[in-house]
Each structure stands twice: as structure tokens, then as C-alpha cells.
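Below you'll find the structure I mean.
Entry: subunit A
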Amino acid sequence: MSVVELITAALLAIGVFFYFAGTVGILRFPDVHSRLHALTKADNLGLMAIVIAAGLHFGDGWIAGKLALIWLLALFAAGMAAQLVARAALSPEHNA
Partner candidate 1 sequence: MMEELFMLAALCVLLSVAGALYRAWRGPGRADRMMSAQLIGSGGGGVAVLIAAARREPAILDVALVLALLAAFAAIAFVKTITRDGAGDPEADTEDGR
Partner candidate 2 sequence: MEALTDRSVLYALTGAGLIALGFYGFIVRRALIHRLIAFNVIGSGIFLLFGGAAYFGGGVDPVPQALIITGIVVALALTAFAAALGVRLAQDGDEDDDSDDDAEGGP
């Protein structure tokens, strides 16, 4: 196993760990805002690790660029959506 493969494997483990952390957070935290907080952070870190691992595996500049774009888009969309959903959760109507 080469060094790159070892790093890739480690990154995959980190990514999976963060996804699990996000899921534990969304299942165990007591209220909607702490759940939301757990989800957005853990998720994007997990995706970042996975994207870097995939980039190392492909070893191609263009593909790495596309992977970075995927991560940035996801980060951006998740952040915006989390902010909006958090505010919506404050509205009395959403639990109706």
C-alpha cells in the first residue's frame, strides 16, 4: 500500500466518522436547533474528507476541480438552507 493510498484510506475513515457523527447528532440532540447545528457541520466535514480522498484516488487536475466544485456547492447550499430552516423552526406555524 503506497503512502497516497494510506492517506486516502485515512481520509475515507475520517469522512465516514463525520457522517456518523452527524447522524448521531440528528438522532440524539434534544431540540431542533442543536440537531441542525450538528447536521450542517458534521456533514460538510465528512463530504470534504470524501472529496479529497476521491481527488487523490483519481489523481487528475480537472476531476479534482469538479470535486472541489461539488464540495463548495454542497457547503454553500447546506449553509444557506440550514440558516433558513433554523429561522422557519422558530415560526409557530411550522409545527402545526
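A quick word on the picks: all candidates are chains of the complex that A comes from, given by their letters.
Here is the rule we go by: a contact is a pair of C-beta atoms (placed from the backbone, for glycine too) under 8 Å apart; a residue touches a chain by one contact, two chains touch by 3 or more; residues count from 1.
Computed from a predicted structure; not experimentally measured.
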{"item": "Complex partner of subunit A (touching, any copy) among 1 or 2", "value": "1"}
{"item": "For the subunit A and candidate 1 complex, residues of the former touching the latter", "value": "1, 5, 8-9, 12-13, 15-16, 19-20, 22-24, 26-27, 32, 35-36, 39, 43-44, 46-47, 50-51, 53-54, 57-58, 60, 63, 66-67, 69-71, 73-74, 77-78, 80-82, 84-95"}
